[in-house]
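Omission of a single protein chain aside, the complex is shown with its protein chains in their original locations.
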Amino acid sequence: MIVVMKSDCKQAEIAEVVKRISKLGLREHISQGAEHTVIGVLGQVSPELQDMLELLPGVEQVFPVSKPYKLSSREFHPLNTIIKVGENTIGSNEVVVIAGPCAVETEEQLMSTAQAVKAAGATILRGGAFKPSTSPYHFRGLGEPGLKLLARARQETGLSIITEVMTPQDVQLVAGYADILQIGARNMQNFSLLDEVGKTKRPVMLKRGLSATIQEWLLAAEYILAQGNDQLMLCERGIRTFETYTRNTMDISAIPVIKRLSHLPIIADPSHATGKWHLVAPVALAAIAAGADGLMIEVHPTPDSALKDGAQSLNFEHFQQLMSQLMPVITAVGRKLATSPLKAKPQPG
Amino acid sequence: MIVVMKSDCKQAEIAEVVKRISKLGLREHISQGAEHTVIGVLGQVSPELQDMLELLPGVEQVFPVSKPYKLSSREFHPLNTIIKVGENTIGSNEVVVIAGPCAVETEEQLMSTAQAVKAAGATILRGGAFKPSTSPYHFRGLGEPGLKLLARARQETGLSIITEVMTPQDVQLVAGYADILQIGARNMQNFSLLDEVGKTKRPVMLKRGLSATIQEWLLAAEYILAQGNDQLMLCERGIRTFETYTRNTMDISAIPVIKRLSHLPIIADPSHATGKWHLVAPVALAAIAAGADGLMIEVHPTPDSALKDGAQSLNFEHFQQLMSQLMPVITAVGRKLATSPLKAKPQPG
Amino acid sequence: MIVVMKSDCKQAEIAEVVKRISKLGLREHISQGAEHTVIGVLGQVSPELQDMLELLPGVEQVFPVSKPYKLSSREFHPLNTIIKVGENTIGSNEVVVIAGPCAVETEEQLMSTAQAVKAAGATILRGGAFKPSTSPYHFRGLGEPGLKLLARARQETGLSIITEVMTPQDVQLVAGYADILQIGARNMQNFSLLDEVGKTKRPVMLKRGLSATIQEWLLAAEYILAQGNDQLMLCERGIRTFETYTRNTMDISAIPVIKRLSHLPIIADPSHATGKWHLVAPVALAAIAAGADGLMIEVHPTPDSALKDGAQSLNFEHFQQLMSQLMPVITAVGRKLATSPLKAKPQPG
Partner (left out) sequence: MIVVMKSDCKQAEIAEVVKRISKLGLREHISQGAEHTVIGVLGQVSPELQDMLELLPGVEQVFPVSKPYKLSSREFHPLNTIIKVGENTIGSNEVVVIAGPCAVETEEQLMSTAQAVKAAGATILRGGAFKPSTSPYHFRGLGEPGLKLLARARQETGLSIITEVMTPQDVQLVAGYADILQIGARNMQNFSLLDEVGKTKRPVMLKRGLSATIQEWLLAAEYILAQGNDQLMLCERGIRTFETYTRNTMDISAIPVIKRLSHLPIIADPSHATGKWHLVAPVALAAIAAGADGLMIEVHPTPDSALKDGAQSLNFEHFQQLMSQLMPVITAVGRKLATSPLKAKPQPG
């Protein structure tokens, strides 16, 4: 941590900073610049120290030097985290495609979608049973019956299942059905929920908050890792900006940034990022070209009668077209599509 | 709801839109413009209808006409909501001042602050027992022992108590101690939590999310109101923008906007909005001039040794100066300071 | 300037940084932290040095220590700049009110507005003769005939005149008519234009760009000051954010921030900040409470037939009401309204 003193600061003010530093068992290093005295703080500084020092008279600015996240940092964990889900891996050279409806609506809707996305090359099925909704008057999901339908879809197709959990009480319930627990954007800083999924052994996908900086996102990841769950992947799903033509703004640079700063896999969600089905394919290709480890795509049998997010859902034909366009791009960046879903288990009876 | 067709749409596409509308028991009204055919949808439209119609071929744009929030709208509830807290009212002609430390740290810290803010004119004491923290390695609050200290401070000073609740499981616990339940900015769309505080009879303060539009904020309010709790106030605490000199950007216009769109009281939090103690007073005065029903101010005996948010906390002297500056501004806008805290109850025994 | 080396940097990399610093005639100061080596750069560093050093191998981050603006900084010019316009001063204890139509449309429109705003207490008349317009098909102003009308309004009412100049070629022309040259938000970084108004002796008002940080704004001010024109005031007119209910988001904190960082006067423009006439009064009061040196308000005889920005213009009655509400707030913050427009000069002949 580095403390820059004001150009007109007094000796006593410098002495007070030094005293504070010493009291915490840290050492200081003073250098006298042309305009400013600068004091380096040596040792393990606590995060509150910056706030404290900035308040002392004579202090102009305090800069942190070390990154505030550790477990999610590539600096302390140089090799990629690779997560095993079903027979696929996430974070390896394979590109994984997750697809399915925004919300689980009916057995017919889910099963037909599961079969269609499997046929087109997806290996993980998405579908919300508990849905966050901006308005209390919108559809909020089927709840546990939705989870049961997801489990049946897995049984029939061999696809792995990802679904959202919205509140700490539901973590055990959802973990009983899902292969991957999804934390939605609005819950990225729901710290009780992060603690709770951190205590499970299930893989977790942590979506970026609508207005979360990359550093805040990695700190949210740190909550889960700190509880002992290292099966964690991130998902860029667009951030909120002034532009209104798209629902959000896909931060495409976040993909190589996460790859540089962290060892965690990064998935892209072009459906939420754009909010318009006709933008999903170009942005999906872009995400893979930028280095994403996978895609999460909303697919619905009849988007124009979907209960949620129809405008951003692909129908089966458009999803198949996307998969065709995707293949040469995956090859172009030297990767391959994850293609080995578990065999469907024979139905009992 | 209004459907604008593409300039080159076909008659069959118009017919399909009309068919969809009829199927839902709604009526349509077609007008032929110079470039576009426009179809008005008459009747109670469901919120998903916009998504569906936008996907139909030949449709260019769909505009909602009615506001999506009802219970929080002034249109359906013209008179101000007035909330009784202790002997004060919030949302009336009185301006209420809420003050106290970011986090409850020690008995000494809390009691001295309670006495100081009461002496300076505050009538409600703030203080976090459960604290959201960007990093898992920062201070996260004392938990229930913090709530007990708050209760003791109320007993000694007669100040009412506001404190944050972060997760649905804790709502009953916190409601057992607090006069007002605070929902923090990061939890504005924690819908399970909104449902839960909506089921209590305690007054609730709903802070605006970091990147929530005013409409989303009123929809979050709708969750609480829809559960039957109408003792609800809002709190503007700054939004996230590109400017980094301040911690957030106080959206001062949101104060008169809320007054126009809603009947709910609106409080301003200049401490979080600015993140710098020396900006708190001017922004607090501005909020009152703009029509806020109250202020929430962070005060700490020794901000430079606070465990959390010291940089934005006023010390006792600065808080007293703020109150002096505030009085003439409150008078200038034709209001008066809420000044009648309950007498301190005699300590048992 | 402070250079933080990577935790695993090599000695040769440190040596290279030191070599670069020495080559520029600067001195270095090395401190060895727990995780990072930190190198302080002593002496007058050029602004490009940061970019260069950040590219060297082994370097993690480079922090500037000195502020990049000098002439606009309060550090180097502790006393407020006070600008004389007509018989009033801007930046003193007086609060100045600038009012008038967005665009000069007709003699009748301008004269009636000038008389009305003077009667209500304004001392400076605004009105655009050259208008920036998002679309080429919108009204772009009357040009020089508009300037002549402004001059006539000054002659008849004694009000001073402020009007926008949009391109370097027009600076001499506009300076021949206006008492204050206005640089609009879209031109805040039109550097050729800044240079040109910097070469005149006319007072200049520099509006903040839609997405300019406070530091960029002060650097734009630096362009004008560096050319020798120190009659400069700033104008906060709202920044662009995700919120769409208002046209822009008034950054109310920018007012005390500018007062702290700079000696330049700061005016607030609630008309552009909000884009809605019914929000102008509360935000205007807020700006004065926050410490603004003046207001710029759009007023039109019949806003519903204005050629530009009618939605944010006050009519005469609403402007008069605003002035009545304003007076007690000005008093409450210990200031007074600038009230002495020059006597109208007798018309020649």
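As written, the chain order gives the labels A, B and C, with residue 1 at the start of each chain.
Everything below uses one rule, namely that a contact is a pair of C-beta atoms (placed from the backbone, for glycine too) under 8 Å apart; a residue touches a chain by one contact, two chains touch by 3 or more.
Everything numeric here is computed off the predicted structure, so don't read it as measured data.
Peer 1: Of the chains that are displayed, which are in contact with the missing one across the whole complex?
Peer 2: Across all of the complex, the chain we cannot see touches A, B, C.
Peer 1: Using the touch definition up top, pick the residue from A:Cys9, A:Leu279 or A:Met323 that touches the left-out chain.
Peer 2: The one listed residue touching the chain not shown is A:Leu279.
Peer 1: Tell me which of C:Arg154, C:His263 or C:Lys308 is the one touching the absent chain.
Peer 2: C:Lys308
Peer 1: So which bits of chain A touch the chain we can't see?
Peer 2: Chain A touches the chain not shown through residues 211, 213-215, 239, 241-246, 249-257, 260, 273-274, 278-279, 282-283, 285-291, 325, 328-329, 331-333.
Peer 1: What does the interface between chain C and the hidden chain look like in terms of residue numbers?
Peer 2: That gives, for chain C, the contact residues 47-48, 51-56, 68-69, 132-140, 166-169, 186-187, 189-193, 210-211, 216, 219-220, 222-223, 226, 240, 277, 303-311.
Peer 1: Provide the residue numbers of chain B that touch the chain removed from this figure.
Peer 2: These residues of chain B touch the chain that is not shown: 2, 4, 7, 29, 31-36, 38, 40-44, 61, 63, 65-66, 75, 211, 240-242, 244.
Just so we're on the same page, only the chains that are shown with their structure count from here on.
Peer 1: Once you draw an edge for every pair of touching chains, what topology comes out, line, ring, star, complete or other?
Peer 2: Graph shape here is complete: every pair of chains touches.
Peer 1: Please tell me the distance, in whole Å, between the geometric centres of chain A and chain C computed from their C-alpha atoms.
Peer 2: Chain A and chain C have C-alpha centres separated by 40 Å.
Peer 1: Spell out, as numbers or ranges, the residues of chain A touching 2 or more other chains.
Peer 2: As it turns out, chain A has residues touching two or more other chains at 211, 240.
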